[in-house]
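Removed: one protein chain of the complex. Kept in place: all other protein chains.
And now, chain A:
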Amino acid sequence: MATLKDKAAIVGIGSTAFARRLPESEKTLACRAVLAALDDAGIAPAEVDGFASYTMEETDEVELAKAVGAGDVTFFSKVGYGGGGSCATVAHLAAAVATGQASVGVAWRSRKRGSGPRPWTNTTAQLPTPAQWTRPFGLLRPADEIGMLARRYMHEYGATRDHFFNVALACRNRANQNPAAMMYDRPLTREMYMTARWISEPLCLFDNCLETDGALACVIVSAERARDCRHRPVHVHSAAQGLPAQHHGMVNYWNDDPLTGPAWTAARHLWKQADFGPEDVHVAQIYDAFTPLIPLSLEGYGFCGRGEGAAFTEGGALEIGGRLPLNTAGGGLSEAYVHGFNLINEGVRQLRGTSTAQVPDARTCLVTAGEGVPTSALLLRS
């Protein structure tokens, strides 16, 4: 069987600054991130012939290709479901490169979520499904929807707020080491967490990702070409998307088993295509729009058994030196929330050996996209 295994590699990464408010437009930020990633790779913009981003990306490939000076483009792709699409952008380009549809692919995401409007504050443009079954009852925001799953998870498995704090703390500690992170100089304590204002009980302020303006991009080429680029190539070892049977976006409540979300589906395919398993993963970048997504994902991707994800976070397991160092640039909770794209770039830095919270000799990294929505994941290896 033909597989994607190590046929393509990420050879360039780039980003803008992250801030609550950046003056430039999303289009300008997208151009800056893409040009920075190409410069990092040492590849001229005119060589780019493939693009991939999210359906929620508002700068389309026509505008971007024109602005940065791309050549003739022969592959372009957009992936749906917000943060669920991050890893799939890389996967689509890896497949395009591996099958000869493109030779230099650029994936990107630019977003002004910090200073721009929140989609769920719009009272007029209400989608008919599934909003008719949730929004009239005041289940308005992703935090409310994930909070509902979180309370059920706590009830079924004895997870506590201390477990969610372990996740928030690990991300914050890593951000405190990363000068580019929004929370670089802002340590978090257990008391701050436990006394923080509620957003949607059982979730408090620190269970939620940051509101961020910023853009990121990365460059994908064939493994063969990657050998001639500036940096150590980071190979796309395995990739998967996940849309479980009877899934319903964000609110998985109508699935037979709502606590086994898209991560489980993506994970089965991801490991089936890989030469190694969860026990061989040296560092993980797991989508953390909300802290409860981490224990759910740890279970889904097979780092522990069902119901054991919360306990997995105990004893510093997610810290540097622990069983599975997590979100080593700070993640969506403490570096920046740009729909998870910053997790991809941090995975690349870890395997290059250039993270600000470097895991010694990290050679394998799991990167995941949004859990709770149709998702995607990558296994990277150097």
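Assume a contact is a pair of C-beta atoms (placed from the backbone, for glycine too) under 8 Å apart; a residue touches a chain by one contact, two chains touch by 3 or more; residues count from 1.
In this section, contacts and distances are computed from a predicted model.
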{"item": "Protein name, per the UniProt record, of whichever chain is missing from view (\"ABC transporter permease\", \"Formylglycine-generating enzyme family protein\", \"OB-fold domain-containing protein\" or \"Oxidoreductase\")", "value": "\"OB-fold domain-containing protein\""}
{"item": "Hidden-chain contact residue, picked from the options A:Met148, A:Met182 or A:Leu216", "value": "A:Met148"}
{"item": "Option from A:Lys27, A:Lys78, A:Arg232 or A:His248 whose C-beta touches the chain left out", "value": "A:His248"}
{"item": "Listed residues A:Val73, A:Ile199 or A:Leu243, member touching the removed chain", "value": "A:Ile199"}
{"item": "Positions on chain A contacted by the hidden chain, ascending", "value": "121, 123, 126-141, 143-144, 147-149, 151-152, 155, 197-203, 246, 248, 251, 253-254, 256"}
